[in-house]
Every structure is written in C-alpha cells, then in structure tokens.
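Missing here: one protein chain of the complex. Every other protein chain is in place.
On to subunit A.
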C-alpha cells in the first residue's frame, strides 16, 4: 500500500502517529516522518489514521497498485 502526506496541510496533530505508529512517527516537536510504502497488515490502522487526520492530509491508494506502469514500456 502506498501513501503520501501533503505536508503543506499537515499541522502536526500526531493523530496518525498514535493510530498507526508503525507507519507514522513524529520527528521532533512537529515534523512528521512516514513510511511511503506500508505493509498490507497496516491497512486497517492506516485507514483509521487517514480518517482521523484533522486536516485530511493523508492520501492512500484508492485503487490497487497498478501493473500498467510497469508493463507500459513500448
């Protein structure tokens, strides 16, 4: 599963770090570090974290990781 955080929106509320600590971690007082590729086992927690983000800054795959890009050469 892939995710990206819009760090312009992120204001360091740390809800995601509480809900999915294997994916998100606070780095210092306010800055957020996250694993852009999360294990499938984290899907439930990640969905919770994305829903709980007060500024809705977490974007998660809406479709399965596509094979089209890999196979698209030529």
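Just so it is clear, a contact is a pair of C-beta atoms (placed from the backbone, for glycine too) under 8 Å apart; a residue touches a chain by one contact, two chains touch by 3 or more; residues count from 1.
The criterion applied here is as follows: contacts and distances are computed from a predicted model.
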{"item": "Choices \"FAD-dependent oxidoreductase\", \"2-oxoisovalerate dehydrogenase subunit beta\", \"Assimilatory nitrite reductase [NAD(P)H] small subunit\" or \"Sugar ABC transporter permease\" - which one is the UniProt name of the chain not shown", "value": "\"FAD-dependent oxidoreductase\""}
{"item": "Subunit A residues that touch the omitted chain in the full complex", "value": "1-4, 6-8, 10-12, 27-37, 59-63, 65-66, 68-74"}
